[in-house]
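Left out: one protein chain. Kept in place: all the others.
Then we have chain A:
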Amino acid sequence: MTSSKYLPLITTIAVFVLAYLICIAQFPSMWSTRVIGNLLTDNAFLGITAVGMTFVILSGGIDLSVGSVIAFTGVFLAVLLQNTSIHPLFAFVLALMITTAFGAFMGAVIHYLEMPAFIVTLAGMFLARGVSFLLSTQSVPINHPFYATLQHLYFKMPGGGRLTLIGITMLVVFLVGSIVAQRTRFGANVYALGGNIQSAELMGVPVGRTTIGIYAVSGFLAGLSGIVFSLYTSAGYSLSASGVELDAIAAVVIGGTLLSGGSGFIAGTLIGIFIQGLIQTYIVFDGTLSSWWTKIVIGLLLFGFIALQRGILWMSEHGSVSFRKKAAA
């Protein structure tokens, strides 16, 4: 069982390494610190929210609201910084408080009203997108000097690549996320919820508190992702980040987390993000392929990984059945 637990993660890493080798074979310049720096910077917002999504999916849920929450956070920050003179850091805290509370609220609805997460977060998705349109329908630029300062915080790697603040933020979020998932009571509860909610309840897992906590974490990270996105584009736009929730779900599944919950790793999601970023980079380097190939390849990979998960499940069931038969004989 332990080997099959790690099998999806190992497959993901193998796919990534192989894909990168193929890319380098065709375009040697893809082996550069610039490309690696870009992978981190360009996917920072997606990665951060995908950590939240991993927690949600590990618990057997889903959060469709994150893309809209990212857009909301961006517009909220842009409008706030344009119309008031408060410091961006204070605006960040405000935005994070709102998005965390929003996530917690959705968690509470899911738990107490016993509604499917799909429906509740779908409502949340419309709500957050609608509110951002209410704030502004146009792209609002952010010209605060503090933003410029943050954008110019980076380490220059040998070869011209940049390790930016937002790239580092993503790595830190993944690190903290992994520790929380593997080493804390909350993390253990998340896995227990995803395994089987009834037995988790019997084992004394505080289901309500954990559910609210999970969606609060997802809301918080979506808010953080929105801050990172606003740093990335120096603007808030209500149409931005549409479909990010689906990219995040794809990254989680490609990263080896079981969609039905209970099994998977935060680190796998990081590789899932890198695989998506790598495909996009490859297509730009090639320069003749339609960019829609990104979606096609991601779709194929998703199918592959779902089949793999089914296979592992089938193998472990099959294995235990034959074992029982042997024992009976």
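Methods note: a contact is a pair of C-beta atoms (placed from the backbone, for glycine too) under 8 Å apart; a residue touches a chain by one contact, two chains touch by 3 or more; residues count from 1.
The criterion applied here is as follows: contacts and distances are computed from a predicted model.
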(request) Identify the UniProt protein name of the omitted chain, choosing among "Monosaccharide ABC transporter substrate-binding protein, CUT2 family", "Intermembrane phospholipid transport system permease protein MlaE", "Acetyl-CoA acetyltransferase" or "Aldehyde dehydrogenase family protein". (result) "Monosaccharide ABC transporter substrate-binding protein, CUT2 family"
(request) Write down which of A:21, A:93 or A:134 is the residue touching the left-out chain. (result) A:21
(message) One chain is left out of this view; which of A:145, A:158, A:204 or A:287 touches it in the full complex?
(response) A:287
(request) With the full complex in mind, choose from A:15, A:35 or A:125 the residue touching the hidden chain. (result) A:35
(request) Identify the residue among A:169, A:240 or A:269 that touches the chain left out of the display. (result) A:240
(request) Can you list, in ascending order, the chain A residues touching the missing chain? (result) 21, 24-30, 32, 34-35, 38, 41-42, 45, 139-141, 151, 160-162, 229, 232-235, 237, 240-242, 280-281, 283-288, 290-292
